[in-house]
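Structure, as structure tokens:
Every protein chain but one is kept in place in this view of the complex.
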Amino acid sequence: MILGAYIYILFELNFAVTVNGFPCKDAMAVTAEDFLLRGLDKAGDTSNMLGFVVTPASVMQLPGLNTLGISLVRLDFATPLGLNPPHTHPRATELLVVIEGTLLVGFITTNNTLISTKLEKGDVFVFPKGLVHFQQNIGSVNAVAISALSSQNPGTQQVAQTLFGASPPVDASVLAKAFQIDANLVQLLQNKFKFS
Amino acid sequence: MILGAYIYILFELNFAVTVNGFPCKDAMAVTAEDFLLRGLDKAGDTSNMLGFVVTPASVMQLPGLNTLGISLVRLDFATPLGLNPPHTHPRATELLVVIEGTLLVGFITTNNTLISTKLEKGDVFVFPKGLVHFQQNIGSVNAVAISALSSQNPGTQQVAQTLFGASPPVDASVLAKAFQIDANLVQLLQNKFKFS
Amino acid sequence: MILGAYIYILFELNFAVTVNGFPCKDAMAVTAEDFLLRGLDKAGDTSNMLGFVVTPASVMQLPGLNTLGISLVRLDFATPLGLNPPHTHPRATELLVVIEGTLLVGFITTNNTLISTKLEKGDVFVFPKGLVHFQQNIGSVNAVAISALSSQNPGTQQVAQTLFGASPPVDASVLAKAFQIDANLVQLLQNKFKFS
Amino acid sequence: MILGAYIYILFELNFAVTVNGFPCKDAMAVTAEDFLLRGLDKAGDTSNMLGFVVTPASVMQLPGLNTLGISLVRLDFATPLGLNPPHTHPRATELLVVIEGTLLVGFITTNNTLISTKLEKGDVFVFPKGLVHFQQNIGSVNAVAISALSSQNPGTQQVAQTLFGASPPVDASVLAKAFQIDANLVQLLQNKFKFS
Amino acid sequence: MILGAYIYILFELNFAVTVNGFPCKDAMAVTAEDFLLRGLDKAGDTSNMLGFVVTPASVMQLPGLNTLGISLVRLDFATPLGLNPPHTHPRATELLVVIEGTLLVGFITTNNTLISTKLEKGDVFVFPKGLVHFQQNIGSVNAVAISALSSQNPGTQQVAQTLFGASPPVDASVLAKAFQIDANLVQLLQNKFKFS
Partner (left out) sequence: MILGAYIYILFELNFAVTVNGFPCKDAMAVTAEDFLLRGLDKAGDTSNMLGFVVTPASVMQLPGLNTLGISLVRLDFATPLGLNPPHTHPRATELLVVIEGTLLVGFITTNNTLISTKLEKGDVFVFPKGLVHFQQNIGSVNAVAISALSSQNPGTQQVAQTLFGASPPVDASVLAKAFQIDANLVQLLQNKFKFS
């Protein structure tokens, strides 16, 4: 939630820190570089356990987005079954368009209803603000999507990693009771995330 | 996320549906009842698997909150170890004050850092907007808390139930890969939530 | 309205001042202390003319509330007739729950209609944003309430003190004409607030 | 606070009531009349006890302002000492420019500091959101001002009238304690506002 | 600015019109179709004078975007020199990513500084809220871009068409003086847009 990193980027660029609603660089000093990020055509490296990677274009990469309330990401899904696992964006709605491949996507409402569908190239899908959602490559080729997010700094929480991979770890009795599992299984799950 | 229920409440009360930023009842017709909800001193029934229950005072119970961006809940935790399991509010920050008892509370940042502490009677804690958080009774008596939420309709997603208890169910291969578990364990977890 | 005090608190805590929408502390450095305030179970000292005191939990006491748009207060009312006198919160709606005792509460609409009721323990009442409102202990024991406010820095103006106790004083002719009273009575009222 | 009146104006004009953020009239049907209000050059009738009157141009008079967050008023002050008595706008900052005459203006901060000055023709003054403020004609001719307000429906509470002229009346013991006066004086003040 | 069209779409889909901040369909009735739009992989027809066409995915096409503050468009640019001519989005920032081809893009600041650059496949560029901007195909193949916009209903004004193609026409003397041209040239320009 709290992103000190950007502060340093700002100073590095000689942005003057300033008040609410004012941009952080002298108008006379802005250049096209402040509004430009190259390379979203490059496939990210999906050689990980999920077969998935995200390449962001948010305010950390693109300082000109500050105060403007929007960002983009590129999503790469390996085959077979590359997965953007269930996660939330605490501060943003996501609007995804499939550039290549076939995705199974879904979000769960606060009524615990799964709203899910299969997307092909060119299909657009809405993941409303703050709700748990996922996307999985169910086609036979690598899949690529571009998503717009309604915040310059949307944040992401991958639910399984958040719960079982937090540091320090979430108390085992909390997880055991929440998932209706025993302490051994909690330990096993926490170990998986510790070493992944 | 989408709460049709309120629409009916509105009509029942003869509120006139109206435009953005305008309240939904004729100013001449409002009474104290529109701004009043009784009974938050009554302990909720915690005789469930979690030993926990929430009693809400949001726009569904209190129509006068419409457009005002705030609500309250009462939280009851049985002893021992009554648990408000890991969950998010997609549209709200939560600010909790302990009325009675001892709670272990925590939230996880988008960096996967657990921010956790023990609260006694009178302690106040912030759960920032959209982040996964939990509260557990770690004392020897029933615990009670009041939480303020920064939305008249904050919404809640209990993470374990959202993932393993959604209807229709989330695809087992998504859950297996996200939690690094096999399909049998996914099935077992889904069965627990199906019958709980 | 303008709260320089917080600026110093921020620097004391080594928060880095930063731009709109970004929190003011490096994510790596936040701890549970930034989100915690203890002691709201302690009764405030009501040995004053009003028999009333407020104990705040806003961004000045709880730096982690910054940018999150919510705060809490504890309200203590002595017996008999402890009074939170008519006042406004320029930047917030208030949502009150009675913890102990009996309160007469009310707000006045912009139509000059008084919306008022009697609250017992557990009752919740809405005071819409910016409207003049009050609460009075009409029971036989000390009363306690918790209120949520829809701003991290709601501000308060006690109307009588604002008008008759401002420094420098509001011009007597303004007050005389506004209240339809003579200059002597204005002087008398100003003296009361000067020495109170 | 709650303005049912506008609902009727809307229907009278055949506006279709619609959802959040969408204007209330078919784009094909809007005309210049929806965005136009004539007559703010006409002096209002100040033959009242205050020697003051306000002529509004808010969403009630000018339906095209809906969702746009701004409005205007014309203020007329008779001589001598016409007074816009201490009041608040629960939902707006006010930005005033003197068109004719000389005004004493002021607002009180939440620290009870009076910020006050004398304005001549052409002077502009800010009254921050929700704070108690006033304007008085201290010149020898009628004074006129135009004020911009940061809401299409700012609302107004004249403090003295709100407290002593509410219907039903505010409980006398509340007012007596708040103003440190006796019940007889409260009665006297309430009678003045009852018959004014 | 005012989009009556959506009202009809809403009713067609049997959405219940409702109050501020509440979605317009019963939670029990939403389906994946409400959040899905197919076909953004199809090239639009650029056989027009500009060699350019936009395919929108905003709240008019995708009702599930209501209240969520974001939308997408696909932009197709023919070769050679297909042009999205200078225009503004009155209610949105635009964040563009090039899917195919080479674009010259630019926006003009309120200081009249042109911020411009050449984009290749995979490059991302920010067009800040409300500013005049353009994109032109300067490569040898058709170009395609996806843009995210920070409003569910951003609106577009093509500047030349707005000025010279409005109906009824903007007064010739206004245009002549604004562009420092004579009435004949205004007439000539208006004729071009009338018949285009």
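Observations on the model:
We just call them A, B, C, D and E in the order they show up, numbering each chain from 1.
By our rule, contacts are C-beta pairs under 8 Å (C-beta built on N, C-alpha and C of every residue); 3 or more make two chains touch, one makes a residue touch a chain.
All figures in this text were calculated on a predicted structure; none of them were measured in a lab.
For the options A:Val30, A:Leu65, A:Val126 or A:Val159, the residue in contact with the chain missing from this view is A:Val30. Although one chain is not shown, part of subunit D still touches it, namely residues 27-28, 30-32, 35-42, 57, 62, 64-65, 68-72, 74, 93, 95, 97-99, 109, 111, 113, 115-117, 119-129, 146, 148-150. Residues 1-3, 49-50, 81, 83, 85-86, 88-91, 104, 106, 108-110, 112-114, 116, 128-132, 134, 136, 155-171, 173-175, 177-181, 185, 189, 192-193, 196 are the ones on subunit E that touch the missing chain.
The rule is simple: only the chains that are shown with their structure count from here on.
Over half of the residue numbers at the subunit C-subunit D interface are used by both copies of the sequence.
We define each chain's centre as the mean of its Cα atoms; on that basis subunit B and subunit D are separated by 40 Å.
Computed centre separation for the pair subunit A/subunit D is 47 angstrom, with centres defined by C-alpha atoms. Along subunit B, residues 1-3, 17-22, 27-28, 30, 109, 113, 116, 128-129 each make contact with two or more other chains.
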